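Just one protein chain is left out here, and the rest sit where they should.
In order of appearance the chains are A and B, and numbering begins at 1 in each one.
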Amino acid sequence: MGTVSSALGRRSVRIALAVLAAVVLLAAPLLLPAFANQTLVRIGVYAVAVLGLNIVMGYTGQVNLGQIFFVGLGAYVTAYGVNQGWNIVVVFIAACVSAGVVGLLVALAAARLGGLAIAMVTIALPIVGVPLAKRLDEFTGGSQGISARFSDAPEWSGLYNDQWQFYIVLVVTAAAFLLARSLVRGKYGRAFAVVKENEAVAASMGISPYRTKVLAFTIASIFGGASGFLYLAAVQYTSPETLSFGHSISLLAAMVIGGAGSIAGSLLGGAYYIFVPQITNAIDPNLTTLSQGAILLAVLFLLPGGLVSLPRALRRLGRRRSGRPTSGNPPKTAPAPHPVPEAALEGPDNKERQDRP
Amino acid sequence: MGTFIQLVVDGLSTGSIYAALALAIVLVNQATGLINFAQGGMAVLSAYIAYAFLGLGVPLPLAILVAVVASFLLGALAERFLVRRFERGDPDTAVVVTIGLLTLVTGISALLWGYNNLGFPSLFPLTSVEILGAVVSVRSLATTVTIVLIMVVLQLLFLRTKLGLALRAVADNPGSAAFSGLPVGRLLMVGWGLAATLGAIAGVLVAPQLTLTPGMLDTALVYALAAVILGGLSSPIGCVVAASAIGVLENLVAVYVPLIGHDLKIAVPFVLIFVILILRPQGLFGRKVVVRV
Partner (left out) sequence: MKISKRPGGVLGIVAMTSIVALSLSGCTRDGAGQGGGSGSSPGITDSAITLGITTPLSGATAGPGKCTVAGVSAYFGAVNAAGGVKFGDGKTRTVTIKSYDDAYDPQKSLANFQQMVSDNVFAATAGLGTPTNRAFREAAISQKVPQVLVMTGDPLFSDRKQSPWQLGFVPIYQNEGAAFGKLLSASKGQHKVAILSQNDDYGKGYVAGFKEAIKDASNISVVGEQTYEATDTSVDAQLTQLASSGADVFFNAMSVTPLTISALQKAQQIGWKPSWFLPSNTSSPTAILEPGGAAAYPGIYSVSFAKAPQSPAFAKDPDVTKFLSELKQYGNYPDMPAFPHCMWSYMVGATLEQAFKSMTEPTRDSFMTALRNIKDLKAPLMLSGTAVDTTVDGQPAVSSVVVQKYNGKGYATAENFG
């Protein structure tokens, strides 16, 4: 009885906090300087792309080096639709659906292959995508790219463009994250995890590894398409450079840096993708490559589980430190308060991440 | 007909660039079970080291030798102090570590030598000979021969020597390798060192044609990866054959299939991979891997 009421109490506190955070998020763009909003908008764009990548790679264990292709496809479809004067909701759906359909077709074939072969097939997407985008210049504007503006703040809103864009990105990003969250917590999430762990076991449990992989890949592509839509909302321009292979590699790095197999990690990955170039530019614009490599390696060296494991690493560090002086007699207070926040904060993560040795 | 043969010969010489890098990737995969994205960047750094010694007045063969030795050390050190920490962890993290290494190494090359194209002298003259009506430069002929030699040496190393066997054992199953008394850590270092050495040779072989820049091998890396997958991860012969096939087919398709043309010819190796892997999942020459449950 007591535990139930305390759980209820905690739950209501959490809901209150969630409401508070939502209010903060809604109010933030009104208070923040333009550049902060613009940065947050770009973080949202790439967080959704990383989230998709996380579903197929972090959760289902299928290496995907082509996620940026779907971002680019979504961006091109959005640009085309906007310039054709389609309704913006239709444009958004078209961006997601076209990326999803292409993703499905690729996955139907690629999911037959395992491991590295699937990596090579997905590498091909951006590699072939760039010359293809140039070839189809009627739709894509060729190498000069294509501009489309739909994300400028309308008159009636009284907002600045960056604030309006923030809200567009916030809506799509929040929806994407909530969707992804319920997906990986549900039936399909468990199927993903089993397929990642061992395909034969999955098959013996009645889960088709092939279908599961196709599903994960298709969902990842749809998220890529949504991210492309957001890309156009934020950048208002796209060109073949958008889908260059190097960015796909950067997305992969961002996913692992954020935390593979973690929803919150995807957001951190998106933040990493945007912040690191800004930080390295501030350090010395002539040494960006060097400092980016150093930062990436340093982060992984300190946090092999990604940025999302920072709180846990800190706690572990703290425990070790506080543990030392009292090593003679076991601390009475330490074990008691710890499990509670750990269960609350770390619980979901533990469940999401397939903790490896 | 003359054009056709010339295209085939040209394709073989382009393929030799991919093959050089592909061999290094195969070696590191055989020795550590990892795909090393930094292989190209490390090869470029090796070529820069040779370039630096050339600048000091060291003769070319000696400068290459110095670079080869230095690369062995750098490769071994990279394994010991960087990759070692991630070898037992999540493979995705290990791959991203090699991506980080690629970025870092490229940054170091750029810091020390800048982004300008630096001319690199070749061991072989630029004169050309005629074979079957096609013109081949002695340089690309010699490059190809060198690569075939390396391939043979590697094949022998893997299949005929104790070191090769030990390297493969460590990559396959580090746990039982250690159990049977193999010095796993040292073998992994040797594997990375050898791969870096091979990369150094690849770097100095192709640098005269591509000119030295920090990103010299970025495009070649993609082709090399394609060749490795196509040829089978475990087979040096396979990846050289695949790299040559890619080079030749690309040329022929670009010229004789106007719909594809020179802009989309890069799709050729990937379509090839796709078709072949559906038919033969272990690659052209790879050994079949039996997955135990």
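Everything below uses one rule, namely that a contact is a pair of C-beta atoms (placed from the backbone, for glycine too) under 8 Å apart; a residue touches a chain by one contact, two chains touch by 3 or more.
Remember, it's a predicted structure, so these values are computed and weren't measured experimentally.
For the options B:71, B:93, B:144 or B:251, the residue in contact with the chain missing from this view is B:251. The omitted chain makes contact with just one of the residues A:98, A:122, A:238 or A:309: A:238. Touching the missing chain, out of B:19, B:94, B:108 or B:210, is residue B:210. Take chain B: the residues that touch the chain left off the picture are 2-3, 6-7, 10-11, 13-14, 17, 107, 110, 114-117, 119, 126, 128, 135, 137, 209-211, 213, 215, 218-220, 223, 250-251, 254-255, 261-263, 266.
Considering the complete assembly, chain A touches the hidden chain via residues 7, 10-11, 14-15, 17-18, 21-22, 24-25, 28, 31-36, 38-40, 42-43, 131, 134, 142-145, 147, 149, 152, 160-161, 177-178, 181, 185, 231, 234-242, 244, 246-247, 263-264, 267-268, 271, 274, 277-278, 280-281, 285-286, 288-289, 344-345, 347-348, 351.
FYI, only the chains that are shown with their structure count from here on.
Against chain B, the residues of chain A that register as touching in their complex are 57-58, 63, 109, 112-114, 116-117, 119-121, 123-124, 127-128, 131-132, 134-135, 198, 200-201, 245-246, 249, 252-253, 256-257, 260, 287-294, 296-297, 300-301, 304, 356-357.
Listed in rising order, the residues of chain B touching chain A in the complex are 35, 37, 82, 85-86, 88-90, 92-93, 95-97, 99-108, 110-111, 214, 218, 222, 225-226, 229, 233, 263-264, 266-267, 270, 273-274, 277-278, 281, 291, 293.
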